[in-house]
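Left out: one protein chain. Kept in place: all the others.
We call the chains A, B and C, going by the order they appear; numbering starts again at 1 in every chain.
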Amino acid sequence: MSLVFDIALCALILGVAAMALLGRGLFASLAFFIVYGLLIALAWLSLNAIDVALAEAAIGAGVTGVLLIGAWQALNAQSALDPDPVAHWITRVFAGLGCLAIGGLLALAILAMPGGTGLTTEVIDTQGQLDLGNSVTAVLLGFRAYDTLLESIVLLAALVAVWSLTPQGLWGGIPGPRHRTRPDGVMASFGRLLPPAGLIAGVYLVWAGSDAPGGAFQAGTVLAAAWILAVLAGLQDEPEVTSPLLRAALLIGPALFLLVGAVGAGFGGFLAYPEGFEKPVILAIEYALALSIAATLALLVAGPPRRPGGAR
Amino acid sequence: MDDVFLLAALGILVSIAGALFRAWRGPTRADRMMSAQLIGTGGVGVAILLAAGRDAPAMLDVALVFALLAAFAALAFVKTATPDGAGDPEADDTEAQDREPAP
Amino acid sequence: MTLIEILASACLAVGVFFFFAGTVGLLRFPDVHSRLHALTKADNLGLAFIVLGAGIHFGDVMIAAKLALVWFLAVFAAGAAAQLVARAALRTGDEP
Partner (left out) sequence: MLAVIIAKRAALFALAWLILTGAAPGGLVVGAAAVIAATAVSLKLLPPSPRQAKVWALIALIPGFLWRSVLGGADVAWRALHPKLPIHPGWIDYPVTLQDGTARAMFGAQTSLLPGTLSAGLEGATMRIHCLEVSDRTRDELARGEARVARALSQQPESGENGTDG
């Protein structure tokens, strides 16, 4: 039965991917892409990769939809939507060849992977030293911390890149449009009631991450979604990009991670956690990273500053 | 017994496939968004059924995240009903609402 | 099969039936707002029976409470999304 379910899910995913590509216009493709993200989360769940499923569910449901629909709206407002977006045949042939090459390389990489259980047994044997029940968190912050540190910095660099698109004269301004809502309408009421629940759920996910599926990235995404909702509902404006509090929130995760890494250099190597204190240090990094990821994702969705700040 | 849950999950996948037809046909953008919404509710159901069928209560957290964020895409879609994408179709005069909500 | 299993299976069957009915409504109803009825009501009822079936299977108070919380959030989202999309559809009308 399990196999039948998996086959049906795969068929559905391929079907949705095809519909997203063949699309009847950009908005239809976009709706299919949102559905695609949802089904991919279910696929990870069925593969028992709950951590990945959580991340995909949060990103797919909470951030991607808002981002893509916002982009569609912006293109539509500028009448920049091509009614018949069929590219020249040469472009299409080259795009097809490129996709084929990447797909082929990926297939080769998978075929070349060694069989067996990979590093699973090594991880399970050694994760006890970190006192973490969740192998994924143990790998991400224990055995592969260097990668995770760089990932958190990449996210920040992406935000810097978005901010570098700020129009002349608007630096220090506020990202995104000012959202207006009827204060006693459905949209505002939804935005008043849901963010506190999102906050509880986000903190729960980072708390759960030490011993069960969850973690900083999943939690950060849920927190970002709660933030984005309050902004969309017109209840809370985005901060100015020069706000010191915002900068602190963006930096605290990667900064703490780097600091711990630098201190570790004195104990036996960059990112070596102090012996006996591995768990509390890792948890502190997780909570700080969740906050930074939340702020970074929320502001990535908002985009570059578009309005002058209130202070000037 | 576990197979019963997976069979039910399969049943929901079939409903999802049906909803895809509406997303494909439209005709309006609201129809496409509704189909995505229906598939979101179905996703909550499938996640719960997998949690029960595989006896993994931790999978319920995925259902929780789906349910918590289920209305987000719909909310973003509703924003497109106003010309600049920043208003609220329920506001009678969107310009007059351009202020902080009353405390 | 024990009585518990029969009860859980019956709940699942009813739940899947309502998901199915919701999809049929989404496909058959003639206008956007009628289709929204099918989606909002039938699917959440289907989810309620799925939650009930899973709750009976787990037989644990804490898990049952979590399932109830998930269902409550889904209903809350559906209630808000239905009103929002219904309103937006009034504005955007028949635009494709």
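Methods note: a residue touches a chain if its C-beta (ideal position, glycine included) is under 8 Å from a C-beta of that chain, and two chains touch if they have at least 3 such contacts.
What you see is a predicted model, and the numbers here were worked out from it, not measured in a lab.
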{"item": "Residue among A:143, A:163 or A:204 touching the omitted chain", "value": "A:204"}
{"item": "Missing-chain contacts mapped onto chain C", "value": "17-18, 21-22, 24-25, 28-31, 33-34, 36-38, 40-42, 44-46, 48, 62-63, 65-66, 69, 75-76, 78-80, 82-84, 86-87, 89-90"}
{"item": "Positions on chain A where the hidden chain makes contact", "value": "182-186, 188-193, 195-197, 199-201, 203-204, 207-208, 230, 235-236"}
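In the analysis below, only the chains that are shown with their structure count from here on.
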{"item": "Chain whose average C-alpha position is farthest from chain C's own", "value": "A"}
{"item": "A-B or A-C, whichever has more C-beta pairs in contact", "value": "A-B"}
{"item": "Interchain centroid distance [CA atoms averaged], chain B/chain C, Å", "value": "11"}
{"item": "Distance between chain centroids, defined by C-alpha means - chain A, chain B (Å)", "value": "19"}
{"item": "Intercentroid distance (Cα basis), chain C paired with chain A, Å", "value": "28"}
{"item": "Contacts with two or more other chains, residues of chain A listed in rising order", "value": "186-187, 190, 194, 197"}
{"item": "Chain B, residues touching no fewer than two other chains", "value": "14, 16, 26, 29, 33, 35, 64, 66, 68, 70-71, 75, 77-78, 80, 90"}
{"item": "Residue ranges of chain A in contact with chain B within the complex", "value": "1-2, 4-5, 8-9, 12, 15-16, 19, 24, 27-28, 31-32, 34-35, 38-39, 41-42, 45-46, 48, 50, 53-54, 57-58, 61-62, 65-66, 69-70, 72-74, 76-77, 177-183, 185-188, 190, 194, 197-198, 201, 205, 208, 212-214, 218, 222, 225, 228-229, 232-235"}
{"item": "Chain C contact footprint on chain B (complex, rising order)", "value": "1, 4-5, 8, 11-12, 14-16, 18-19, 21-22, 26-31, 33-35, 37-38, 41-42, 44-45, 48-49, 51-52, 57, 60, 63-64, 66-68, 70-71, 74-75, 77-78, 80-82, 89-90"}
{"item": "Chain C residues touching chain B - in the complex, by the definition given at the top", "value": "1, 5, 8-9, 12-13, 15-16, 19-20, 22-24, 26-27, 32, 35-36, 39, 43-44, 46-47, 50-51, 53-54, 57-58, 60, 63, 66-67, 69-71, 73-74, 77-78, 80-81, 84-85, 87-96"}
